[in-house]
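The complex appears here minus one protein chain, its other protein chains still in place.
What follows is subunit A.
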Amino acid sequence: MWLRIQRLNQQRFVLTAKDCSTFVSAVCVHQLHTSSTEPASSSYNGLYPGHIHTTPIQKALLAVGSGVAALRDPYRHDMVAVLGEATGHFALINLRDRMRNDPEGYTILTERPRIRLSTIDVAKMASLPEGSFGREYVRFLEDNHVTPDSRADVKFVDDEELAYVMLRYREVHDLMHTLLGMPTNMLGEVAVKWFEAAQTGLPMCAFGAALGPLRLNARRLQTLVTSLGPWALRNGLRARFVLNIFYERRWEQSLEDLRQELNIEPPPVILSAAKKMST
């Protein structure tokens, strides 16, 4: 859960709340302005843990630098994340407003659930019936050798709520893979990026969607252009807004049922999971 900080005189009190299921009412957050010479090991100066203040020039430099770094090495997830944060301010406001206007999305914004190994019960989800959303998600994690804990923290978003929206988007990304049935190889990632670009309008998604295909070989590029790409775009535009779904309460729901509810067609091509090297 998010740490709230209040500053009284010279002392700093750090109040922590338990994860996940507590219902946290909107508490105003006092912004801390501490001098840069203080050690940052035990406390943090910023709007949320991990927040780093950046000037607009720095954001622009970060956007350019991380864009170049992400293009050169697409496996640098941290660079893709930084690119998203540096360029996504207006899109995040739009996403946050869409969440506020939807009852389920509003619940997410207030309850602030997190998808991490410490908050989801993987063993219980693995024991759910075949075809259920939770079971398919666990299968996706195992087949592709990924873990929900490998998402980078949000650092450069200058608003606490928008930072949560960004974090939620990042954590829901794996669930997108499950819903769309896409593995984590380059082709699957590009297909998911097309879907997300249509859904969220984040510049980073558009960037990845436009430049990702450059790294595909001819056969995969053809698959993308002829079947996967149009399918992803079409579904992205007509599906219900994915950030408005409280996934943690829907593990038992059947995957087909969830797809129908969200207005997503099943994938036209079945892609096999990536053979990944152990990192």
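Throughout what follows, a contact is a pair of C-beta atoms (placed from the backbone, for glycine too) under 8 Å apart; a residue touches a chain by one contact, two chains touch by 3 or more; residues count from 1.
Please note the rule applied: contacts and distances are computed from a predicted model.
Set against the options "Queuine tRNA-ribosyltransferase catalytic subunit 1", "V-type proton ATPase subunit F", "2-methoxy-6-polyprenyl-1,4-benzoquinol methylase, mitochondrial" or "BOS complex subunit TMEM147", the UniProt name belonging to the omitted chain is "2-methoxy-6-polyprenyl-1,4-benzoquinol methylase, mitochondrial". Among A:Leu47, A:Leu62 or A:Val138, only A:Leu62 touches the chain that is left out of the view. Only one of A:Met79, A:Leu141 or A:Leu243 touches the absent chain when the whole complex is considered: A:Met79.
Residue-level contact of subunit A with the missing chain is found at 36-37, 39-41, 52, 55, 57-58, 61-62, 65-66, 68-69, 76, 78-79, 82, 155.
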